[in-house]
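Omission of a single protein chain aside, the complex is shown with its protein chains in their original locations.
On to chain A.
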Amino acid sequence: MTRPEQSEGDRSRDEVLAGEYVLGVLSLEDRRRVEARIEHDRDFAAIVARWQENLTRLDDEYAPVPPPSHLFPALEARLFPDTAAAEGRRPAGLWNSLFLWRAISFASIALLITYVSLDSGWIGIRQPAAPLVAEMVGEGSSLALMAHYDAQNGRLRITPVAAGAADERSLELWLVPGGSDPAISLGVLPQSGEGEVEIPANLRSRIAEGVTLAVSMEPFGGSPTGQATGPVIAAGQTRRP
């Protein structure tokens, strides 16, 4: 993180400035300057993020106070003026898909795909690295999955967002390496929606920025052929946000 040409003094100065920003003691104008620097200086942004993380413990001092009940309707009316007009009626699509999605088994629970090694070369050794994320969505499908890989703890978290079809099927996760290479199965998502899938060691190096993660609907237990046989219901590219 420390650039070689960066002196010890500069580093300490940045630590203090980042700490002052997170504590909140700076003037409004200085806060804006610090925020502008966070946007373009990754090293400095990491120092700020670290203070933020370190001082989070002090948040325990904020004992919850219920806000007045009129606040949320006002907030909704402001954010979603369309639905506020419709007597609080929610968009049917979301409600339905959510309801269905809850009714079926791979429900609302985050799926953790953990892999053992931190230095498997997926992200490299630069720290702190921006996590990789992929939003996997499919046209005409109400299933969406959010993939989030955290290099710090080696966890690839898959969060199902909504799904619309349910019978005795399995969802299979695929790595689409790009080019003309066929998709490689990363395993079947547990039927419960909760569990851990280990990425096979020989595949870890292939999961990098720009590859596609996809989910297909397969016969119960996964594709019988080793290739996706069912429709791909969601797909998304890994990227550094």
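Please note the rule applied: a contact is a pair of C-beta atoms (placed from the backbone, for glycine too) under 8 Å apart; a residue touches a chain by one contact, two chains touch by 3 or more; residues count from 1.
In the analysis below, contacts and distances are computed from a predicted model.
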One chain is missing here; what is its name in UniProt, given the choices "Carbon-monoxide dehydrogenase medium subunit", "RNA polymerase sigma-70 factor, ECF subfamily", "TIGR02186 family protein" or "ABC transporter permease subunit"?
"RNA polymerase sigma-70 factor, ECF subfamily"
Tell me, which residues in chain A touch the chain that this view leaves out?
9, 12-13, 15-17, 19-20, 22-31, 33-34, 49, 52-59, 61-68, 71-72, 74-76, 78-80, 83, 90-91, 94-95, 98, 108-110, 128, 130-131, 133, 135, 137, 144, 146, 148, 150, 152, 157, 159, 161-162, 194, 241
